[in-house]
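All protein chains but one are shown at their positions in the complex.
Letters A and B mark the chains as written, and numbering starts fresh at 1 in each.
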Amino acid sequence: MNPETTIKLALALPLAVVATTVFFGERQRNLRESFTLLGGVALFLAVALLVPAVTSGDRPATTLFEMIPGLAIAFEVEPLGMLFALVASGLWVVTTCYSIGYMRAHHEEHQTRFFTCFAIAIFAAIGAALAANMFTLFVFYEVLTLSTYPLVTHHGTEAARKGGRTYLGILLFTSVAFLLMAVVWTWMIAGTLDFRPGGILAGKADNTALCALLGLYVFGTGKAALMPFHRWLPAAMVAPTPVSALLHAVAVVKVGVFTVMKVAVYIFGIDLLKTTGISVWLMYVAGATILLASLVALTKNNLKARLAYSTISQLSYIVLGAMLANSWGVIGGSMHIAMHAFGKITLFFCAGAIYITAHKTEISDMRGIGRTMPFTTFAFLLGSLSVIGLPPFGGSWSKWYLALGATEAYQWPLVAVLMISSLLNIAYLMPIVVRGFFFAPVDGPEQPKMNEAPLLCVVPLCVTAVGSLALFFFADDVYQLLLPITLGSVP
Amino acid sequence: MEQHLPVLLIITPLIAAPLCVLVRQRVAVFGLALAVCWAVFAMAIMLLARVLDSGEITYQLGGWAAPWGIEYRIDTLSAFVLLFVSGIGAVVLSFAPHSIAREIRKDQHYLFFTEYLLCLTGLLGITITGDLFNLFVFLEISSLSAYALISLGARGGVPKTRRALIAAFHYLVMGTIGATFILIGIGLLYMMTGTLNMADMAVRLRETVEINGSFKQVNETRTVLVAFAFLSVGISLKMALFPLHMWLPNAYTYAPSVVTAFLAATATKVSVYILLRLIFTIVGAGFAFERLPLDTELMVLSMIGIVVASVTAIFQTNIKRMLAYSSVAQIGYIALGISFASPDGLTGAIVHLFNHALIKGGLFLAMGCLVLRLGSTELDDMRGIGRRMPWTMFAWVVGGLGLIGVPTTAGFISKWYLISAALERGWWPVAVLVLLSSLLAVAYVWRVVEAAYFQDAPEQHAEVTEAPVVMLIPTYALIGATIVFGLWTSVSAGVARQAAELLLEVTP
Partner (left out) sequence: MREILGLYNYWVVIFLMMTGFYVVIARRNLIKKVIGLNIFQISVFLLYITMGKVTGGTAPILPARHFTTGEEFQTFSNPLPSVLILTAIVVGVATTAMALALIVRIHEAYGTIEEDEILAQDREQ
């Protein structure tokens, strides 16, 4: 199968899952979920099939159709998108297993709608990952926003409605008011929206205009959750946990930072950012977000809320990497997309497992949880260590490269920010594990019986926990995959 | 046969209308009207194909040569407008039977079909004719039948519905004032040029004549200026440009759903078409925009209109009225596009004519489904309806997304052109306003979404079921089209672009 067909297949598979899910519906749940799983595996394989071509330097591309003359819905696989597509499709399979266990154990309603919207969201994420131009990326970005709204408001309660309102309000506001403006503006001055190595904007406008344009892009990508447009992420936590896990630790938020990364590398070009220095102010916005979000996370007693603020903080690492505009920063940031995905999804899986098994959402109630749910709590520990960035976990590499990048750019305050933030990570993640393992339970016997979550929940979270460990050892492969995107700029 | 297509397009519904009165029998009349509407649609498609293939078509009525005889003249723009007006006419009429059975008295059904056909004739006639006075006559045919259609909303015995009468009366007064203004304008233009043929008039307005010893172009005289003022005010009234939109909300709210869907999708659009003809074909953009500040005026009014109407829409409790205010805002977008007077802006305006016709038509058809089952258009009655009428509400939501201008819906394409046109001119505040106003659309669309999906249905609507399939099919035909034309734009934006370039080319 040639790569062009593979791209189309990768886009068609989630849609096929949508079709089968709707077709089987609530009456044949097993068939519905089998096909979701099958589609997920097939999608991962399809995306994986593209890897050899990309590593050998090819850029398989295909154009579907022109939406507006000159603006086509087109796809091209390059290393950054490759990595993101791999992560998103791989974790979809894992999350599907987890969702099946979670939704059944929890007797959720509207499961068909849930799986349908989920598949559409993955379709949008894959489309964004493989987009060949900013226009395509924007279209899929918006599809993702809308398809996840029913997931966020899944419970249909007053709280869900409020959360959904914030979610949609901020994401649509930023994307329509800033991002769309930036896209049209780029189209007007550059005459193209294609992602090209080295960027398309060099010499097209003066520095002030470019600086404003970059600001529009970075803040317009509300999904990157840069402060002050971060409120939607905690609000989205009203969603069922599998949604928070895959979408608000991986797909949605990563589409955000992925967009920022793409803009920095392929629209502006690293060299342009570096020589003009237009991204410096955004580095500090990202730095501030890293610290502030970590501090807020410390104050949250609700586990998912704490994880949400932790995500906001971690996302700004990636934005920071993009804005540093040197190869260390860009590689570190891109790597962090994968590393953080594995770490954070583990943490969310654990939060969900604790919720459906022990019905606990508040951290203060989770004393002794390690005794009843040892696997879950241990996986939580592994995930935390990866997010904190300790060796031998994947997160250590990306943070290392980011620190190198900050040093390279002579941004000493930002190096300090990265260090302090790691300490804060420890401060807000470790107490949970410590409470779980070493504190006595609030009520009940000192040594309660083991009461783990359903197997379909525990296995996925162990898989991702091990994954974040394994990434430490495969970091070089990721590095080699990503290296071409920085070519042309001084390492 | 084929060379007589332009006139057949008009004659067919015109003759069918009185036949409906003669036949009277409900089913037969519906069959006749339906056949005529779809036949007209087919003719419009053939005309557009011919125009795209071989350029402008002219047809001399009765063989009398222009400029003395009446001439039908079809270029890309008119063929495009003909296409969507007749298309929506056909789809909406297919939707009608169940809906009017609920909303219009049984003994008046044949009148409904008669007036519907007359209104369609009028709208198509305005678009196809190349003669200014003929345009006025067709305008009155469509308007008079529209007043009657709206008044059909009143059913004896249902007290609430009597407001349709007052709405129709107010529309009649405003509409007649507008039409009379247009008539004055036409008269003054005729006085200065001695012709009623638009193309001929365009030439003569640019001729140099001697007036009181000084030589000047005809269009530099004060009479032409006054004519233009009367015409633009009259047309603005007809197209409900802010602040001349006062007739619209009530008319749309109290008319039967089918009528609202048809009028909202076509009537104001055809008025915009008249404005385009006036500005670009007859007097020329140079006159309208350089000698007169019509572009500034249109821009300012449309921007205020967009904001005010959108904000007003947010506070409505009646969904039909909310959509009516949204229509006023959308007319603002179209007028804004015209005011740019650039290929991009004009393309945006023309394509939004088309896109908004589909979106609003689809939304009002969905409202028709809701009225059929709920008997109400109040937001309170729509609580929890998302679970009882999932297909209808899904169509509504997709239409709402189109209003917002979400990518992959037709609304996005129009917004894209408008924003590029604004940025091309360097008018930042305008671009920002267009973007922000779509967020206002989010606000009013989402009120309905939240009520429909997140609140519990009131007691009396516990037994509500989904609308019949025969109504859902036309609804989805329009709503589906908004998605199709949001992805595949060679017919909509492609033709609109061609039309825009043709319009701007004839500008000296």
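The definition used in the following text is that a residue touches a chain if its C-beta (ideal position, glycine included) is under 8 Å from a C-beta of that chain, and two chains touch if they have at least 3 such contacts.
Remember, predicted model here, so these are calculated numbers, not experimental data.
J.: Quick one: jot down which shown chains the absent chain touches.
T.: Hidden chain, whole complex, touched shown chains: B.
J.: Among B:25, B:58 or B:180, exactly one should touch the missing chain; which is it?
T.: Within the whole complex, the residue contacting the unshown chain is B:180.
J.: Looking at the whole complex, which of B:172, B:313 or B:359 touches the chain that is not displayed?
T.: B:172
J.: With the missing chain put back, one of B:102, B:163 or B:206 would touch it. Which one?
T.: Touching the chain that is not displayed is residue B:163.
J.: Even though one chain is hidden, which residues of subunit B still touch it in the full complex?
T.: 133, 136-137, 140, 144, 147-148, 151, 154, 156, 159-160, 162-163, 165-166, 168-169, 172-173, 176-177, 180, 183-184, 187, 190-191
As a working rule, only the chains that are shown with their structure count from here on.
J.: Would you tell me which residues of subunit B are touching subunit A in their complex?
T.: Per the stated touch rule, the residues are 401, 404-408, 413, 415-417, 419-420, 423-424, 431-432, 435-436, 438-439, 442, 446, 450, 453-454, 487-490, 493-494, 497.
J.: Within the complex, which stretch of subunit A touches subunit B?
T.: Against subunit B, subunit A makes touches at 65-69, 73, 138-139, 142-143, 146, 153, 156-158, 160-161, 165, 168-169, 172-173, 176-177, 180-181, 184-185, 187-188.
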